[in-house]
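Single-structure report; data block below.
Not every chain of the complex is shown here; the ones you see sit where they belong.
Labels run A and B following the written order; every chain starts at residue 1.
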Amino acid sequence: QQCDFDDLIKLGGDVLLKALASSVLDKAGLQCTNVKATGSYANCPSDLKPMSCACGNACGSWDIQNEQTCHCQCANQDWSSARCCKIGTN
Amino acid sequence: QQCDFDDLIKLGGDVLLKALASSVLDKAGLQCTNVKATGSYANCPSDLKPMSCACGNACGSWDIQNEQTCHCQCANQDWSSARCCKIGTN
């Protein structure tokens, strides 16, 4: 099988891009924090997104509102917490 | 301490790579959506992965199947939801 110059350039570009991507992504990491609040709501800092919520009273029913807020749905929630993450540079 | 030309090149490369990684990762973000379904299962879209699950009836027992599906384990689940995310470009 033959390949012309354009193929070589394209191949080289793919190899280079993959190597570059690997080097860049080696420096990428998930940076997370936990926010706990009294009551039914817990807010992530504005630059982080909620990945999950935990709730007092053993409650596992929750929803995420506006990509920012954990809402624990059970009655008489004593506490709510949000697990909040972003992509950062190590 | 002395350093030769190779050290300088290597040092420059590390600095450049770190700057490039920082610039590229500034444009990276977690893109997420919530999927709610009736019953015991909720599926993430194929290009997103489940980060967590929430369940009706206050249930906090769940598992993730095939890197795609939230399964709420309690009996008589009225609803299940999946928190689904991917890495995107801002």
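Miscellaneous remarks
Basically, a contact is a pair of C-beta atoms (placed from the backbone, for glycine too) under 8 Å apart; a residue touches a chain by one contact, two chains touch by 3 or more.
Owing to the predicted nature of the structure, the values given are computational and were not obtained by experimental measurement.
Sequence-identical chains make up the whole complex; the displayed set comprises 2, and the total in this structure is 3 copies.
By our rule, only the chains that are shown with their structure count from here on.
The rotation relating chain A to chain B, fitted on Cα atoms, comes to 120°, given as a multiple of 5. If you average the CA atoms of chain A and of chain B, the two centres end up 5 Å from each other.
On chain A, the positions that touch chain B within their shared complex are 20, 23-24, 27-28, 49-53, 55, 57-64, 67, 73-74, 83, 85-89. Of all the residues in chain B, the ones that touch chain A in their complex are 17-18, 20-22, 24-25, 28-30, 32, 34, 36, 51-52, 54-62, 81, 83, 85, 87.
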